[in-house]
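Partial view: only certain chains, each at its native spot in the assembly.
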Amino acid sequence: MTEITKEIVAEHGLSESEYERVLEILGREPNLTELGIFSVMWSEHCSYKSSKKWLKTLPTEAPWVICGPGENAGVVDIGDGQAAIFKMESHNHPSYIEPYQGAATGVGGILRDVFTMGARPVANMNALRFGRPDHPKTRHLVSGVVSGIGGYGNCMGIPTVGGETNFHASYDGNILVNAMTVGIADTDKIFYSAAAGIGNPVVYVGSKTGRDGIHGATMASAEFDDDSEEKRPTVQVGDPFTEKLLLEACLELMATDAIVAIQDMGAAGLTSSSFEMADKGGVGIQIDLDNVPMREEGMTPYEIMLSESQERMLMILKPGREDEARAIFEKWELDFAVIGKVTDTGKMVLTMHGDIVADLPVAPLADSAPEYDRPWVKTEAPAPLKADTLPVPADLGKTLLNLMGSSEIASRKWIWEQYDHMVMGDTIQRPGGDAAVVRVHGTDKALAITTDCTPRYCYADPETGGAQAVAETWRNLTATGADPLAITDCMNFGNPERPEIMGQFVGCIAGMKAACNALDYPVVSGNVSLYNETNGTGIHPTPAIGGIGLLKQSSHMSTIAFKADGETILLVGETTDNMGQTIYLREIEGREEGAPPAINLEQERRNGDFVRASIQAGLVTASHDISDGGLAVALSEMALAGDRGATITLEDSLPAHAALFAEDQARYVITATAENAQTLLENAKKADVPLQILGTTGHNELKVTGMLAISVSDIRQVHSQWLPDLMTVPGH
Amino acid sequence: MKARVTISLKNGVLDPQGKAIAHALHGLGFDNVGEVRQGKVIELDLGDIAAADAPAEVEKMCTQLLANTVIENYEFELLD
Amino acid sequence: MKAAVIVFPGSNCDRDMKVAIEQSLGTPAHMVWHGDSDLPDVDLIAIPGGFSYGDYLRCGAIAGNSPIMREVVKRAASGTPVLAVCNGFQIATETGMLPGALLRNANQKFICKDVDLKVVGENKRFSGAFASGQVVRFPVAHHDGNYFADDETLARLEGEGLVAFKYADANGEVSDATNINGSRNNIAGIYNEAGNILGLMPHPERLISEQLGGTDGKLFFDNLVNSLN
């Protein structure tokens, strides 16, 4: 038997004091299998030891929330006995090492989180962050990640309907791949993970276990250094075909009442799934590892417990229902094995070849997982950067074209055309708008879905950035006419052991909390990915937010496209002269400075509620929130989508570059018939919402009186070409 | 001068394709068939290159592009 | 009229196909699981899109060898109309019901978007809703839609009016620039000699209402159902 030395403990990522705690709990030395189990259970990835204290502060409740954080995914009520189940998860480190498989298995993992709860997945999203466009690895990573996401989702037959993509040097050595899945279930058919029923069979279904990704969970919790590319840890390979079968088989079994509890095997595989099920149910579990379906010979208990082979699930069945369940899994040609039973010992007892190979108390191991109050320092908020300190460009039309063809704003069509975004026949708003919209199959309801985060704002001022990320998702949902319901998050940060990084985390959480509260928009699920750091340089703090909203009548949906000539264009919200952290500042002045646009959550709420109500009342013909690049970019996007121009006149109270490119929050552009525009103006006044007429739609150029006039086709050219050009291999 | 590079999945790496092929062969009545693994062969025309340089050159192509050494092994032979 | 949709492990446009057929037909379509050797007596067999058997080995190869396909081939030979879309088209070529093969897209990428198609061959049953030369819009979503046939087969398809649709632009111009996947002669869909089998890469079942972005698919299915009734 392997002796547990200091080195082995350290290799398992356990600190000295953590190992002390292990000894205390067991009253003896662990064997290697047990040490491995502690190490993954207490890894940052599984235990949330650095983040738990702060995550607890987020608002998680609302009358429509059926299940908040803590289960595999969050559940919200969408009426008529139906629920939306959704979550976002990171697969950052694996995707950097092997972009195709890393991204693919990321999608596979988040899909399982959602269908393990009884939902049929109906939409996927992906939030991606890559290094600077000209970094030597960027093209390879973009191409691998995008084909991996498509490869998995397309094969599963679940539409990937949107996402977001940023490029910034802070991600050069640590890309972010965050995948989100939304599913739909009946509220009386939701499945949870708490094991129950002493003596009930513990059942393993899905693919066989191999030596895949052993120690993936600890890898995702350790900082990169230049060696890690050489170490080449075992990468998991995804098998979307098997997952599709697993999905159908699970849903078929879920239609019966044979399942007591079910949990997917994600990071740390059999270990975390079995411990979580036992811990939640307050029971013990006994597993005979000989019965685990194995792909390879000679696997040790350590390897079986730590394997991260994909496409597997663990279930507790009602007694006597094994044969019925087995028949379903055999029909779908999947492995099915009874591997153990629920016990009243409160212990996890693993046997192999007749020997006990691990004997661990469940509750102490789970409950006394370390929890840290890591030291943190607040990021000092920078001062706003006034427009009058920057020269007004001589050629504002050219400036707009520069922004439209910049890495941040250029079209992502090259990406979404590689994703099947229409399969399942319910995508009624495809990628390219503010939020994707999918109908709830067979009803007239629809879900709006978006992911957003502006990492440069979070870096400059975490609290404002955290609030802004939440508010932007809320705004994107609102712009489609949906009622925002709830969010999931994926908190991607650097090394939490550095106080300034921990301060970014704390700040972002504070901002998110304020926004969730002000907008009645709770957090129902989420994920934390720390140590996104290479050689001591962290990524920009990136709390990616995934929001969903409900359109009670899908026919009320609004889109960003200008619909007809001669319609009135209106601006909701106020513009200031703060140019801090704008894309304009970065692209035109080459500076990343100043305070991000301020967030006023009361105004945010008023403006959004006004826009949504106006859409739902049928007064609005097109709507778009204003984000990166400001008003001029929003107008350009509406013109591109509608393939028609506009003539705009701006008040001259602001310098031209602020009026066109400032990124003030809580703003939207909407269009209406001339008659309805008057009604909107009256309503806005009553609701204390700033609303002004900007101009009219029509012709084939975007014209801002006295400032710029460019043809829609010129805008399309720069906007559509940037990403394909980046991705074209030289000489091709 | 030509090269033929054979790329196969490392031992222990899941091979969904191989699994599906084995399954299909069983379905067609080839019951004896055991494990199936699928790999790639890439045939390259190396053009005008000194025979002595070829091995190093192909080796470089393999590690830089042809094989994903995280999950794949490669081997090659030179033909002419 | 009665219709059946064949479902393989890994099919994923089966429901979309069912919805489209039922919208035009007004009665339920049979969903036939690949493992069932019994194919009900029907007037239309649809082989839907997806990734049957993960598209491992070659797209459609493993499904093409399944027992149910032997039955489908028999029915087709005796005249039952077969609509084979996307993965269905790949399966149909693998079984030899249709000539040629579908290779990886020339640019190696999966491609999902609406495309303009020029209606070429005349076949009242499948494209009676459209005039020859007309442009219709269906979406594509495939990784392996690059149609290949040898010169002789190609000449025969063209000569006998068996090319159903070609990738074109909005004006019906067929050129390299409109060839989204490298298909020979821009071929997007073909008929068999008897005219009772249509294989096509684009998905008419995806554009069956204004809300989904277009109705050319609805016109296609309305005509198909009418002509079979």
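Residue numbering begins at 1 within each chain, and the chains themselves are lettered A, B and C in the order written.
One rule holds for everything that comes next: a residue touches a chain if its C-beta (ideal position, glycine included) is under 8 Å from a C-beta of that chain, and two chains touch if they have at least 3 such contacts.
Please read all numbers here as calculations on a predicted model, not as lab measurements.
Counted over the whole structure file, the protein chains come in the copy numbers A x1, B x2, C x1.
Everything below uses one rule, namely that only the chains that are shown with their structure count from here on.
Pairs A-B and B-C differ in how many C-beta pairs touch across them, and the larger number is found at A-B. Computed from the mean C-alpha positions, the centre of chain A lies at a distance of 36 Å from the centre of chain B. The distance from the centre of chain B to the centre of chain C, with each centre set as the mean of the Cα atoms, comes to 34 Å. Shown for chain B are the residues in touch with two or more other chains, namely 16, 19-20, 23. In chain A, the residues that reach two or more other chains under the touch definition are 239, 241-242, 333. Against chain B, in their complex, chain A makes its touches with residues 97-98, 101, 207, 210-212, 232, 234-239, 241-242, 295-296, 309-310, 333.
Across the interface of their complex, chain C is touched by residues 147, 150-151, 154-157, 239-242, 244-245, 331-333, 416-425, 427-428, 430, 439, 554-555 of chain A.
Residue ranges of chain C in contact with chain B, taken from their complex: 53-54, 56-57, 61-62, 65-66.
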